[in-house]
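Only one protein chain is missing; all other protein chains are in place.
Labels run A and B following the written order; every chain starts at residue 1.
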Amino acid sequence: MNVRHIATKAGQAILTLLLASVVVFLGARALPGDPALTLAGENPSPDLIDAINEKYGFDQPLIVQYGRFVLAALRGDLGRSSRSGLEISDMIGQTLPVTIQLAVLAVGIAALIGIVFGVAAAYWKGRWPEWVANSAAIIGLSVPSFWLGMLAILLFSVRLGWLPASGYVSIFEDPLGALSHLIMPAFVLSTGLAAVVMRQTRSGMLAAFATEYIVAVRAKGLSERRVVINHALRNSMIVVTTIIGLQLGALIAGVVITERLFGLPGFGKLTVDAIAQRDYAVIQAAVLVVAASYVLINLVVDVLYTVIDPRVRVGGSQ
Amino acid sequence: MTELVEVEKSTSIQYRTGSKRAFYRLFHNPLGLSSAIVVVIIVLIASLAAVISPYGPGDANFGALTQRPGTAGYLLGTDNLGRDMLTRTFWGMQASLLVGVISVLVAIVIGVPLGLLSGSNRYIDAVVSRLSDVTLAFPALIVALGLAAINGANLTNAAIAIGISYIPVITRVVRVETLRISALDFVTSAKVQGAGQYRILSRYVLPNALSPLIVQVTMIIPTAILMEAGLSFLGLGLQPPMPSLGVMLAEAQQYFTVAPWAAVVPGLAILLMCLSFNILGDALRDAHDVH
Partner (left out) sequence: MRHHARSTTLTALVLVAALGALTACSPVEPKSPSVAVDPGGDDFGTVLDESKAVKGGDLVMGLSSEPDTLDPTQAGTSYARFVLASMCEKLYDTDEKASIVPQLATDLPEISDDGLTYTIPLRTDAVFADGTPMDAAAVANSLQRAIDLPTSKRKSELGPISSIEVVDESHVALHYTAPFSVLPAVLADRAGMIMSPTALKTTGDDSFGTSPVCVGPFKFVSWVPQTAISLEKDPNYYAADKVYLDTIEFRLIIDASVRGANLQSGDIDVADTLSTQNIDAIAADPNLQVLKSSALGWRGLVVNVANTSGPGKPAGDIEGDLANNSKVREALSYAVDREALVETAFGGWYTSACSPIREGSDFATDVTTACNEYDPEKSKALLKEAGVAEPFELTILGSTNTDTQRYLQALQSQLPAAGFSVKLDPREESSLVSQINVGDFSVLFQEWSGRVDPDGNMRAFLSTGGSQNYSGFSTPELDEALNKASVTSDLEGRKALYEEAMSIVQEENPLIVLFRPRNLTGVATGLNGVQVFPDGLPRLAFAAFSE
């Protein structure tokens, strides 16, 4: 592990995060619609609007507002929602776990399906498992996930009554119930990802099978199965790690849509609602969390990459 | 749902433009050929929607609400306002395809020059990398929401937001090609003979970068179509009464338990469009890198 390399990466991450915070801040302010007017509701009097402006500092110069925002964030105080008065850290604390559970489940399913199908496709190249896997993958890449979701709700909730159509229960309170609420959304979310994982796994395995290393290993008489599994595992970890890093953006979009479709009280919903309601404080905090997670996860992926596959030297260019 | 950009495995030199050979190989591949034909058909349908549709996209027959497919006069049925599903599907395909094309254009117009510059100059490269990282940190969805709020929730804004999110991908592809080709012997010798950077980029890099770029484009279009569907589902693609396939799905969500075809038809249309582009992209990629 190259410490200097990690330090560079970390430094870049922090710089990115800082830039992102400025973008978030300015972006929120660029949204049209006077936040005071929106907060004031149906029958606003000029006094009410003035009072709201003063209370939240909407009329202060931008630099001052940004400064307040950054200082508070560093202290861990994300402020209060202008709309409900609830603490934003509470709101995020309530909604982020839902989204994380959903995302982890989806990534898990995608990894499982993708790796299994990918390995099968590579191993049985030229025979029927391969083209079943290939068809599934290409459909997975081409299908709108929320459409699948609607069909799933139609089948499993309305027709068969097996699974609930919406809602959420914490996994710590009721693991089985939580699973029943999350399994459809997670499956729906995992489709595109599973397809990508499958294709990458397959091509990686095929490339590996063709190398002299493998030919030599087989010649030595090692069990075929062990060769495959060994290589599969190694290869898959690389693949999945990289893909997670790259697909995060798409995953986040998918999460928002899935949460909307299945009525999950998650972080994606929180963000989208805040933007619609011009709740600046929540928008800033939420979008910053998104950007920060992206940067953090990519950093972790970069580091993991060097650990898993020391042959690859990632030096700022790929 | 971006395809991972595969690092070039080959090192063979192709200083003649590779696209001609690629297309040749493409047409001899049955899969590539059929998907290309389907893509052409889709593009034709989408462009000629105004001509081939039996009704107007906003024509509503209040006496024929939610008719099943196969009802007289309505091949694919009607929606909850009595509008013909077949007509709206054609127009929806046009809208979705337009979004795909516009986002690709946005990504290319900005991404290609950025990629060329990054591949040529280390300082520019550093700056562009940071900017790319920041861009990547904001998913297309958030950008689209912001644009929608500023400019109205319509398809052009959705397309621009999607395009912006693909700039880093295009930049990276072009950058890699620029670096790779610039390092080849014959380019180095051209430099020694006095060829300027501009000449190198336009004469050697661009023609060779065309193939991977085209492959990338055929991958971006379906994901742009899917993103548009998602954004419209969230209410960001409205331009009534012009439908987009995503808007049709969003509207269908209100009553699909009672009339499922309203959701199935646009979903299938999206699936078919994306499938054909993806298969074509695969075939193109296979045709391009038979090494």
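Things worth noting here:
Simple rule for what comes next: a contact is a pair of C-beta atoms (placed from the backbone, for glycine too) under 8 Å apart; a residue touches a chain by one contact, two chains touch by 3 or more.
Keep in mind it's a predicted model, so treat the numbers as computed, not measured.
The residue from A:Thr8, A:Gln60, A:Asn134 or A:Thr306 that touches the chain not shown here is A:Asn134.
The chain not shown here touches chain A at positions 31-35, 37-45, 47-48, 50-52, 54-55, 80, 83-86, 90-91, 94-95, 125-126, 128, 130-132, 134-135, 138-139, 151, 154-155, 157-159, 161, 164-168, 260, 263, 265-266, 269-270, 276-278. By the touch definition given at the top, chain B reaches the unshown chain through residues 29-31, 34-35, 58-60, 62, 65-66, 69, 80-83, 148-149, 152-153, 235, 238, 240-241, 250-251, 253-255, 257-261, 264-265, 268, 271-272, 275, 279, 286.
As a working rule, only the chains that are shown with their structure count from here on.
If each chain is reduced to the centroid of its CA atoms, chain A and chain B end up 22 Å from each other. By the touch rule above, chain A contacts chain B in their complex via residues 12, 15-16, 19-20, 23, 27, 30-33, 138-139, 141-147, 150-151, 154, 158, 192-193, 195-196, 199-200, 203, 207, 242-243, 246-250, 252-254, 256-257, 260-261, 271-272, 275, 287, 290-291, 294-295, 316-318.
The residues of chain B lying in touch with chain A in their complex are 1-4, 6-7, 9, 129-130, 133-134, 136-142, 145-146, 149-150, 165, 172, 176, 179, 222-223, 226-227, 229-230, 233-234, 246, 249, 252-253, 256-257, 260, 263-264, 266-267, 270-271, 273-275, 277-279, 282.
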